[in-house]
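Only one protein chain is missing; all other protein chains are in place.
Up next is subunit A:
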């Protein structure tokens, strides 16, 4: 349905509604015929600003567009913003007062036409045969991976009236700031004078979703820069098919999977809770072949998981983060709130969650004195002057039943104390909690040794 609507909009109405921001701060709304060229645009905009068309320059995505550029080639979407500024070039007229056609056209093609496919390899030879760039983004509005559009603005004043001195040559140029210099046309003097001219004016790159109507200049999308067009027809390392687009892992080898297999990879690691909590990047995965230094640095790539899987990813990521930060998870069933207590306090209240107050050490209800006291059921409760809510009482029995089950069927990892269930197999246990990985013996509950293997490998 969405697809039909999309096509319909382009073929039936056949005009683009574009906003033109001018140097005096006003914004014009215009309907453009995609077959027009930039000269046509200048002829319409010029009079509205009291300028000759020749005195204008039209800036879009970091480029001053030349007069002969056709609107349809500019990668503009509905409600995109063009910038019109007064040029500082002297405008010459010939004797008849008509603009001289022989004057050099200083503008260029749009960025989407000049930009070559970006590679992480910065030494890529300049090759005109290289295909044009394709970008993929996670769009929070569409809630999906979509084609993206690269846009440029001034690093200092954030205005889109900005032209770059050179095209970005690599993903590093785009993702890291202060790599590409340019000229701010919005308030050039101020932006050039920032930092007392010790630095040139820099370009800021950002991305927009190419599929929904622009919601304004702040409508950004996160680049999924590991998702690329498969321009070299590399087969997926898992299924062997040549797919497009693909996911290129950040290892030296640049291992490739198709997006379907990336999903299988992530979901199988998620099921086993085998993601890694990286101090800098967050809850992430390396290249599936185990290459060194291959962790995915932008965790938005895990948005390629299905909604329920992504929700589980976020839950696990939060829990790992809390545990790594020395926090605790509320032990109440269906709560699990992450709490990072201050100091060494043993009494933890689940504030903002279920309100349960518990002991940090044994994760049972808070108690005075050491943990592991005899079962509190033995204490005389008849003197208590409070009413027991029957709903809570039944839940309490359920908790009790769960506790018994966990006590009977699990043993704590000797290192990290995570309750561990053994569902068959040998007695050699490897803790699956990320960051632990302790090798221990189910029988001895101590580190696994050659003796364990010799005497009770299988019980």
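Worth a mention:
The rule is short, and it goes like this: a contact is a pair of C-beta atoms (placed from the backbone, for glycine too) under 8 Å apart; a residue touches a chain by one contact, two chains touch by 3 or more; residues count from 1.
Throughout what follows, contacts and distances are computed from a predicted model.
Of the candidates "Signal peptidase subunit 3", "small monomeric GTPase", "Cytoplasmic tRNA 2-thiolation protein 2" or "N-terminal E2 ubiquitin-conjugating enzyme", the chain left out of this view carries the UniProt protein name "N-terminal E2 ubiquitin-conjugating enzyme". Considering the whole complex, the residue from A:268, A:306 or A:324 that touches the absent chain is A:268. The chain not shown here is touched by just one of A:113, A:176, A:199 or A:241, and that residue is A:241.
Only one residue in the set A:144, A:351, A:406 or A:430 touches the chain that does not appear here, and it is A:430. Mapped onto subunit A, contacts with the missing chain fall at residues 236-241, 255, 258, 260-261, 264-265, 268-269, 288-290, 424-426, 428-430, 439, 448, 450, 453-454, 457-459.
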